[in-house]
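Down below is the structure, laid out as structure tokens.
What you see is the complex with one protein chain gone and the rest in place.
Labels A, B, C, D and E are assigned to the chains in the order they are written; within every chain, residues are numbered from 1.
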Amino acid sequence: MQKLSGRRSIAFFSAIVLLATNAFADNAVSKVDSGDTAWVLVSAALVLFMTPGVGLFYGGLVRRKNAVSILIQSFTIIALVGLQWAAFGYSLAFGPDIAGLIGGLNWAGLTGILSDPNPVYAATIPQSVFIMFQAMFAIITPALIIGATTDRMKFSTLCIFVLLWSTIVYDPVAHWVWGSGGWLKNAGALDFAGGIVVHVTAGVSALAAAIVLGRRRDHGAGNLVPHNVPMVILGGGVLWFGWFGFNAGSALEANAIAGNAFLVTNTAACAAAITWMLISWIHMGKPNAVGIVTGAVVGLATITPAAGYVGVPAAVIIGAFASVVSYVAMYLKNTRTKIDDSLDVFACHGLGGTIGALAIGIFASKAINPAGGDGLLAGGASLLGTQVLAVAATWIYSFVVTIVILKVLDALMGLRVSAEEEEIGLDLTQHGEKAYT
Amino acid sequence: MQKLSGRRSIAFFSAIVLLATNAFADNAVSKVDSGDTAWVLVSAALVLFMTPGVGLFYGGLVRRKNAVSILIQSFTIIALVGLQWAAFGYSLAFGPDIAGLIGGLNWAGLTGILSDPNPVYAATIPQSVFIMFQAMFAIITPALIIGATTDRMKFSTLCIFVLLWSTIVYDPVAHWVWGSGGWLKNAGALDFAGGIVVHVTAGVSALAAAIVLGRRRDHGAGNLVPHNVPMVILGGGVLWFGWFGFNAGSALEANAIAGNAFLVTNTAACAAAITWMLISWIHMGKPNAVGIVTGAVVGLATITPAAGYVGVPAAVIIGAFASVVSYVAMYLKNTRTKIDDSLDVFACHGLGGTIGALAIGIFASKAINPAGGDGLLAGGASLLGTQVLAVAATWIYSFVVTIVILKVLDALMGLRVSAEEEEIGLDLTQHGEKAYT
Amino acid sequence: MQKLSGRRSIAFFSAIVLLATNAFADNAVSKVDSGDTAWVLVSAALVLFMTPGVGLFYGGLVRRKNAVSILIQSFTIIALVGLQWAAFGYSLAFGPDIAGLIGGLNWAGLTGILSDPNPVYAATIPQSVFIMFQAMFAIITPALIIGATTDRMKFSTLCIFVLLWSTIVYDPVAHWVWGSGGWLKNAGALDFAGGIVVHVTAGVSALAAAIVLGRRRDHGAGNLVPHNVPMVILGGGVLWFGWFGFNAGSALEANAIAGNAFLVTNTAACAAAITWMLISWIHMGKPNAVGIVTGAVVGLATITPAAGYVGVPAAVIIGAFASVVSYVAMYLKNTRTKIDDSLDVFACHGLGGTIGALAIGIFASKAINPAGGDGLLAGGASLLGTQVLAVAATWIYSFVVTIVILKVLDALMGLRVSAEEEEIGLDLTQHGEKAYT
Amino acid sequence: MKKIEAIIRPEKFDEVKNALADAGFPGITTYEVKGRGRQKGITLSYRTSEYRVDMLSKVKVELTVRDEDVEKALETIIKVAKTGNIGDGKIFVLPVEEAIRVRTGERGDSAL
Amino acid sequence: MKKIEAIIRPEKFDEVKNALADAGFPGITTYEVKGRGRQKGITLSYRTSEYRVDMLSKVKVELTVRDEDVEKALETIIKVAKTGNIGDGKIFVLPVEEAIRVRTGERGDSAL
Partner (left out) sequence: MKKIEAIIRPEKFDEVKNALADAGFPGITTYEVKGRGRQKGITLSYRTSEYRVDMLSKVKVELTVRDEDVEKALETIIKVAKTGNIGDGKIFVLPVEEAIRVRTGERGDSAL
């Protein structure tokens, strides 16, 4: 158990009590704390809601002719990864460790492990609840990637890609960082709520995918403008809302660590949104609405790994800094490269996750979370190095494996729709539907 | 109390403690568990949110000229049934039993029963919280029916219909199945979260209503296409999110049963969505986006009654099977009948609820929930029969009474708008508003 | 601690236990109750979600050319006030009292006060959680005001206005009513969830702002019709959903008071929505969809201050009465005045909050909440007077200070966009974006 | 060749479209327009107020036909578009000097 | 009869509409169009980039009038639609051979 637990005392006490009251107990699940369970159940629901939220955020940014396409991609990913997770994904990520690299298939199918807590991961909630909370992370991660492949990837190939990617990229990396026995976890790497596991893997893989797929045919033509800004803002609102489950839920208890994560999450998002607003105001003369929402998302992504380890002042710095870096990265991508990471997944999530993970090495403090670590400012010299290692390993692994998967799929089934289908739009050609009639 | 309660031991212990610390206690509400209460409060809020979710799901499916109409119908139903529930609905459904058929009016107006738990229903939460959780079920059920009557029913008649239907159909059936002393409950029928009480009543009544109302004037003209697919997908996302409150909240405690319900709910929805996607891909050459969302909703509806009693493998089977049945039923309805169940409420909810309720008789296991039962596969021979009885009784009662209510209302105030009003659309003619300007 | 606490006994007992088990306790945060913490964490998230909900509600009501503008205003206010709150807002509102008027800056920056509960405000949750819950109230309040200034106010000035208003109006009034030592709190004024602090301040300030800004250039031209009614209804649904966090969360524990607040909140909203529907049906011949949603919002706003102190019958009366008053007020505003409180913030929130706060003086009962008070009907003669005092003080203060702030800003940077910009719309002129392409 | 521009009630569009096809005029182009004429407009309501909208949604159907087909097309439209109430719409006939099929470059009547 | 097609700024539409009615031309049909002319287009921004949109939203107002009313209608429109800035729009006049009122079948000037 990774978290500060003032409740350990109660758990211990309850144990004694249970000995005395054993006759009245139905079974031994009494370690389950109803408050913690309630909180993680809700958090899992909130994170689930984020995936349609990503769909709305992305859906508003694309053109009308591809709106159904990206929305249904995000929705379908829930179903695909939800099944994969129950079948074997959870077991690969959190099952009994094999060589620090991957979990064993012992828990495939999720039978017989649900009711009791797994104290290795979360001592006060039924393992079923932990499984579901983690499922939602596995789901949203590939749903982030589709922002890079939108408007041109075949739906069939995308489905296969998502299943392969979850299995070969997400599950192993989740095991390395969070799985009991994972080599990065053993090395002391910290990732509170998925800056490395979620945002770095998604962002770097998105970059790889954008490169392998190539640009949209009309990329650069200047007509790639959001078709529905209210939908973008709604999506941003849903994401902000759900992110409290994402980050504060990662405390896995309803305690002061969760409270801290909630607070710094909100604060970093605020700082990043305002920073982005000011940059765009100065740079382009007007505060860009889509930009303000983008800034908030960057702030949320960036604070994610650090949310359980840093305090309010650090959150402000992290959020503001992330917005600057992400803004500059998008600007350079647009002006200096031909890469068509269409909705800037790399700049938002790849860089955000990276900055947040490294920021732990600077700002983390055991005063905030005794189960965390001390960063540079708190006199901990080694943590930053470990974080660099974890981020670098994840970058390289995600980038290389994503390219390999896509190259294989390209050979087997093709990655892109035809030029004509791309012109007409994916809604009609992939799904036989129109967004609005 | 229906649920497995590892917390009973704590409750017992607390009771002892209270004797000792009585001087410090303000009153006797200490049986309330804050974690369970938190969870059911949240669940009630989530289920409330599902009703606008149904509105969005349905609203996107209808034509532009009826979009306000169906959205405001679902919204108004919250208000109508919310008041009815407080006035007498709760008392009819859950009040002191009269002959196994209905609750007495003893609790009409909801005074004096709010603070303490009602241990018959939920021993660890204030009865007010149970009342509100149940209110949201009473609200959403008629809001499902309007998918069958859309585009042609008078708003005034709909309001009266909803009040009558809630009182004469929903409240009694809820009493039979869930009320203390209800005859189906006494017979041992199981319905964890409302497959019978909610989905069968709504789906079968929708079928009856579609028959009594008759078809839309332009039914079959091939122009009845969804006006806003992103709205459909958003609605589906809201429903999925809220359904965790619906199903996992029905544990009425934040415990392992809730965790199991959450997990199988998600899994069944995933399996059903993927199954639907594959069927439509094979059948029509393209994976239909509205269909994928529809599949998820079918899966969610179907797992509802079984969510607290079955495990993950059963959830996959139940979800996948329900999608096949629902797909075939819609296809046959469209090709072989003239019935205009406009948004397929019967195929989604009527069949879904039925399949799920019967599946309990096959897949339920006391290993998952000691307070549940054993289905065929766990060697329980009688449960399936009881489930058939409960479903059949609910089918017949819902169908017949809905027809009677509608025939009476037709005579008294008319069911349908005029042909001209239908052509112009309900938004303008019933509400004096346009969806978009 | 303001709330009825059956849990005090447990807290006391836990304290004893802790002495015994001290060796095993990590620290002294064990007073934190996980269920209460879970509930308030969720409630904070729900209230955060209300602000984009307000954006949608307002966004659908304005014209297409100003839709991005109002949506991004509400979004930006989250970021602005979120930062202000962390920097010094919380400290001003809840910090150590200075003369009953304002909190000291002792807690500026929120360092060192997060983990342990602050028993003065909420004894069973980490203060970080209380801070965040309160943050969301501080955020949503100015986001309500923008309904009065929409379509014509400069974005730059609005940002500065929001920061000043939060600091000079919201934080002091919050301190008076809720802050330990606040003069209205000391006087015995009751405001369960912000009828005075949130709705009266917002509504009265909106009126002041509408007067100072002047009318929209095309006000009265009859073309100011909602551009997207489904968006209005979605916004209403999000608000209703979130309001459970707002009101029931204000119990700050997951207990029977929260349950009561949840129940009366829902009931008042239902009564108000139905009342509005009936009035508009009689008055204009058709039940107005936007009106039904507006009625619900009025009911929600009105019950807010009273939610923890009154029962179900009172909730019905309060909700229905508020709809009548608000309807008449809007009608008179439109027919008898030239004031352009564009989206009727005063009629909804100013009057709603006022009615609800005064209703406490009539309907409150210690039978419902021993920590509350007795209104006229329960034989409490003095409470109504106190409530009148609190409302009157808040009216005057909000009105005057808002005018002063706006006059100063007008002199310094101008309040309104140019006539041409107003004609073209704020989306293009303030943000360089179009809502839909 | 003549261009026929018929402004009709939206709810009549499907019928007009089918009638034209049946009468041998498959080729049409349509616009969603708003129009005002003798019709008084409709009353919409918003919260406590009613307001009149004088610009009503109409569909404009446009088809270019050979000179000799004009009357037939006009009759076809009028027959199904007419309700006898104010707001049924108007038809205008304009001269067309040339028609070209983009796909083939054909010109004149054969391009229709 | 002549058909007058006026492409104007959207923000001027209400004024034009009212002015035409006052001048005795209640019957109009309008389109939401996009146009490009000498006007440079507007600059929109998206995240870190600006881009020019050269097709701007315009309203096209169309009315068929008797030959003798053309000048009056033109003047009415020009008077209120003119701001003096680039992008004020254009008006075209086209010959109309026939006008029919769907409701009554009336033809010619009396159908207007």
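Going forward, a residue touches a chain if its C-beta (ideal position, glycine included) is under 8 Å from a C-beta of that chain, and two chains touch if they have at least 3 such contacts.
What you are looking at is a predicted structure, and each value in this text was computed from that prediction instead of being measured.
Student: Could you run through the displayed chains and say which ones the absent chain touches?
Tutor: Contacts of the omitted chain with visible chains: A, B, D, E.
Student: Which candidate, E:44, E:65, E:81 or E:112, sits in contact with the chain we can't see?
Tutor: In the full complex, the listed residue that touches the missing chain is E:81.
Student: Considering the entire assembly, which residues of chain B contact the chain that has been omitted?
Tutor: On the chain B side, contact with the omitted chain comes from 222-226, 280, 283-284, 286, 288, 290-291, 294, 327, 330-331, 334, 344.
Student: Touching the missing chain, which residues of chain A?
Tutor: These residues of chain A touch the chain that is not shown: 218, 221, 223, 423-424, 428, 431-434.
Student: Please identify, in ascending order, the residues of chain D that touch the omitted chain?
Tutor: Considering the whole complex, chain D reaches the absent chain at 1, 3, 17, 21, 26-31, 64, 94-103, 105, 111-112.
The rule we apply is simple: only the chains that are shown with their structure count from here on.
Student: Count the residue numbers both chain A and chain B use at their shared interface, divide by all numbers used there, and answer same if that is over half, different if under half.
Tutor: Result for this pair: different.
Student: Could you compare the number of C-beta pairs in contact for C-E with that for A-E and name the larger?
Tutor: Between C-E and A-E, the larger count of C-beta pairs in contact belongs to A-E.
Student: Where the centres are mean C-alpha positions, what is the separation of chain A from chain B, in Å?
Tutor: Those two chain centres are 32 Å apart.
Student: Please tell me the distance, in whole Å, between the geometric centres of chain B and chain D computed from their C-alpha atoms.
Tutor: Distance between chain centres: 46 Å.
Student: Find the geometric centre of each of chain B and chain E from their Cα atoms only, then give the gap between the two centres in Å, rounded to an integer.
Tutor: Centres of chain B and chain E (C-alpha means) sit 53 Å apart.
Student: Quick one: which residues in chain B touch 2 or more of the other chains?
Tutor: Chain B, residues with two or more chain partners: 33-36, 38-39, 42, 228, 254, 431-434.
Student: Hunt down the residues of chain D that sit against at least two other chains at once, touch-wise.
Tutor: Correct list: 44-46, 50.
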